[in-house]
Structures are given as C-alpha cells and as structure tokens.
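As you look at this complex, bear in mind that one protein chain is not there, while each of the others sits in place.
Letters are used for the chains, namely A, B and C, taken in the order the chains are written, and counting of residues starts over at 1 for each.
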C-alpha cells in the first residue's frame, strides 16, 4: 500500500489506522474549536468539517464558505490537528487547497471529471469518496483522473451505495474494502455516518469497517447533534464517539495497527 | 406545462413532441455535417453532439472541446437545426452557452451543485439529465438550483438508473414520466440510448417512453456506428433511426401531438 | 413465438395481444361476477383474481382459498371468460390446476423450484412472473424448470423490480420485453399495476409496455377500489380501465395486432 504523509508526523499506511472526525458542517468558531479540542483529547489527529456543502435543495444550509475554511485553520492552530474539507468546484479549489491538509471529493462529485482533473494538478493528499450510484470500478476510474499528473496520495472512501433497503440511508458496501485493496494500492477508509443515517447505527458500521480491514474511518461528530445545521440525525455526540473510539482501539490492537 | 421556446420557430410544450438526435460525440466536420443533414431530412430539428465527454477513465476519448462546439455551429448554419451539447464545468460554460441553443447537464453532473448554480445565471433552455444513482425527488431538487435565478426553461430527462439487472446498461425508469409530470411543470423527455446500451433495444425503449406520455426523445444516431469513437454499440444508424422516427410519428399522431 | 392456446377460441401469439384483467383478490360472489361482466363487456376475455394471496404479514387478508376458486369458475360460466389465478404451493396445485385455465406463478415464488417442478408436470398454460429481485436470466432459468417435462405453454411477465426509487412501488423494467423476446420464444406481458403502486400511474406504464412490443397486459381492476381487501391503491376502477382499454386498442391497431 502507498504510504501517504499528511504532515511531518502523520501518515496513513500499512501500519497506521487513521480516524478522521468532526462535524458535518463548520457552523461557528465556538462549535468547531470545541469539537476539535474534544476530539484531540480523545486521540484524533485529523479534523473534518464542511465549509462548502452539497445539498439536495438550494434552500438548505450551504455552508460558511471561506469563513468556514478559516475556522478550520483556527482549529488546526489551537489543536495541532490536520484538517480536511470538501471541495465542490474549481473556483474554490485554490482556496481549499491552500487551507486544507487533505482535499476531499464528495460522493456527488465522484465523477465530476473536470474537478478531478483540476485537483490532479496539485500534489496534495486527496480523499475520494465513492459516488453512491457508482461501481467500485468507476471509483477506480475516478482515481485515475486524480493520479493522471503523478499524484498518488489518494485515499479511497466507501460511504454507502443506493439500494432498495430503506431502514438505513444508504447501504454500506463493506466488501469494497477487500475489493479495492486487491485492485489498487491506495488506503481504503470507511464512512459509517452517511450509510447509517442515524447515530445509533454508526458504531456497528464503523466496527464492521475496521474489522473488514479498512485503513481508517471518517466519522461525523458534533458537540450538540440535536442542533446541527445539517445531517443532524447521523452525527455522534462527543461521549458516543469516545465510546466508539475505545472499541476501535481494540480492533486496531487486534490487527497490530497503530491508531492515529 | 411550461412552454419552452428553443428558437423563434421551435418549442417544446403540451402540443409539441420534440425529437433530439445526433452522435454521442462530435468527431469531425464530415461526420457531424453528414449526420445533421440526414437527420434534418428525416424531420429532426435539434442536433445533439458531445464536444466535452465525461468518460469513466482518463485515457478514453475526451471530445474535441471548443473545436467540437464550432463544428456543431457549422452544422446549425448548414441545416437550420438547433443544437444542444453538454457542459461539464464552469470554465467552459461561457463557451457552451455562447455556441449552443440548449445547455445539457449530464447524468454524472446532475448533482454538481456548483455547476447548476452557474448555469442558473443564464436565461437559456437547459436539459437536465437524471443522475443514474439519483431518485426522482433529487432530480427535482437539482432543477430547483437551475431555477433559483428565475430561469424556468428546464427540460428533464430520464436516462436509466442503476439496478441489479445486467442485460441492459441501465434500467429505464419509464414511470419517471408520470411522476415528474405530477410533481413539476417541466417537459420530460426520454433518452432510450443509454439504458439500452446496444442499438437493438433503443427502439422499444423509445416507443415505451413516447407512449408513457413523455414530451420528447433524445437519441444517439451516427452515420457509421461501428466506427464511433464513444458508445459505439448504442448508436443507431441513419436508416435505423428513420425507421424509428416513422413509428414515433404514429404515437404522436395517436396522442394528437405535433412531432417537432 | 410460441402460439399458446388458452381455450378453443383464444390464443396468445404473434398476432394477438391479450389483456388479462380483474381484482387483486376474489372477495365475494357479487364482487367477482360484477367485475367479470363489466370487463367482458369492454372486451376482456381473461379474468384474473387471487384466491390464495401471498401477503408480507400473516395478519393480512390471505384470500378465500377454494371458495375463491369456485367463484372464479362461476364468473367463467356467467361470462365465457377464461380464468387465471395464482398457485402458492404444491398442496393446492391440483385444485388450482383443475379450476383455472392458466396457472399463475407469483413474483415471490418465481424461484420456488419445487413448485415450478410440480407445475411442469401438467400440460397447462402457465403465467410466470419475474421475481422482483431476479434478473432476466434467472427468470429464463425458472422457465426451464416449467418446460422440463415438455410443456412450453409459458407466458412470461415483467412486473417491476426492486430499485432505490421510492415514488413508485417497484420499477417497471420495460427493457425486459425486447431482451426476453431475443432470448426466448415465449410471449412476454407487462403487469403495470404492481410497479405503479397507485392507480394513476397504471395507464402510462401499460401504454409503455404495449408500445415496447409486449404481447399483452395483466391489470388489476376492481368495481370498488377504495374498499378492496388488498392492494387497494393500485386497482383501476371500471371506468378508468375502460378508458385505458380504448388507448391500448390504438396501440394494437398501430402494431397490426388483434386485441384479444
């Protein structure tokens, strides 16, 4: 597997299992700093948070934009965590690239080939989510756009696909972990929050993903889930996340991996 | 239903059933002009053709770009047809908008909200394809981005969704026609070519779409399908299309619609 | 295509488009006789009606059983229509075979291989529905069980498959018509009622199926849909069906087929 350095101290690779956590959206300075400090104390080294939000309808909260990016940077300064945030278009790509340590491509842009080509010109770690309507082979096709200019710092994410089942928001395709490991050299991480749709299913999906051999997790955590401005139902509270983190540690111990 | 004027003579509305046809990709001047002349002779008034092609892998033919747009314009000048072509990003949107009579949003960009917002600033007819992993309600959500600045000249397209069935490329969801008619005021047209995947299934799907009450069709036609640079298997030859067009006319006659 | 004789006067074959109609379930003598007489007057020659009902939960109405079969026979005597009803198990197969002119295998039993083998021992027309979770190739596999003892009087039915779309009950896979025609010699008919889920979508799906080249339709019709004991929402009223029947006639005229 490719060894991807996030910063001087932090890598995702064969030996390191990386947990990324944070709110669905950056909402305010208080919110993001409070969440970051709590996560850092638990042991998390990478903070996620959306500044530009892809929402199904235009009247939903669209994110704070550049202000959100700046709040993420502030959280990084206060905690030493690395940060990751989603880029939605080539216009804001230079900003996102400048502020963020990892560039995230969301599920709805997984086959936005113009965006993928633009991102490929930077030499920065990229986290590429599988489109919820895309096959594993299409995800690999999209990764080839990202690597077409030589950047191979690509982290692939399984985050659930569309199926006929309606008790969960999406169906986590946990078999994507061994299939992607067989077909690519990239780390594969699991997003248990979006398929779960509600926070009480996040833990079992996270555990399943870790046990299936994934190289990390990206989990939505909020300091006040009930009042979150987006995806309120699926975000874990800090104590729920703490509890999950301890269980993940048992899996990574079992697998002789470092939890980073 | 909203009445959408394409040019001074051509509208899609309650009375007019519009057939759009042309090659998957613009490949050369000879190719596009020859196809356009043949289609015009048959009765088609809107020519489709891709200048920017969204391809699963970066090493597939990506389209001729601006040169392709110029060839479409040449075809318009020679035949009087209107033209439609797909826009893939905000960088090329001004060009596409300048050259094309209808702006097409492809299936993979159906939830590219940044692109939808940018397109919404123009006052031009837009053809919005359903993402193959998207629900009908999500397609309606995307249409709200397009109309957020007051443009309601939106044509919705059902082009097949992802299912477990593998004998066809996608599964045409023909029920999208009555559902969209119930939930929106926009014309709904059917793309039979992409779900079929092979040209021998295009006719039955086109007929199904017309009989289900759609307001038009968008069909891939090539003057030499065997040598097409993209989606070779699913493009109709000119004689195959001529044959289909005659049958569509019987349906539109039956429904007291003008075939335009 | 195989020519399947239902009785001395009635066949489904290359020239005849057969409409089967009737209530979801046989509920009472008054109900089934009234519906049958109305349908016969409109032109329908085959009456459907469930005596044994496969219901998701055991506390739902399970059908009248043998009494239902006898009521269907009474309707046949009063109208001269042929009758079709679903068989759910080998125990009741001899009864169903004795009373009914066509044996129906429902979607949930499409891969009940023991039942298929038992039915194959009779030399009677069989209508085999596609399982909503089955591929077209699996449907063909099931048809091979039915024909293993030499009976080739098999009518295949596309009735919608499970997909992620939720505005309809199932997604009608209209492309099954050309695919099955290519791969088998059996007539293919469309059930528009189950995918629609609500009666206002039945007509466009029926029209789509007829225009796609199917060899018939099987449609749920009730004389009092609002009070039906099962699948109330998707049954057409008699006047709705009459209206649809007239439109189907236009399609069969267009295709030079006899509407039987």
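What we mean here is this: contacts are C-beta pairs under 8 Å (C-beta built on N, C-alpha and C of every residue); 3 or more make two chains touch, one makes a residue touch a chain.
Keep in mind that what you see is a predicted model, and the values were worked out from it rather than measured.
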| item | value |
| --- | --- |
| Of A:172, A:189 or A:228, the one touching the omitted chain in the full complex | A:172 |
| Hidden partner chain, residues of chain B it touches | 162-164, 166 |
| Chain A, residues in touch with the chain not shown (by the definition above) | 133, 135-137, 161-168, 171-175, 177-179, 182, 195-196, 200-201, 204-205, 207-213, 250-251, 254 |
| For chain C, residues in touch with the removed chain | 54-59, 88-92, 108-109, 111-115, 117, 131-134, 137-138, 141-142, 144-145, 148, 161-162 |
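Here, only the chains that are shown with their structure count from here on.
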| item | value |
| --- | --- |
| Mean-CA-position distance for chain C and chain A (Å) | 49 |
| Set of chain A residues in contact with two or more other chains | 162 |
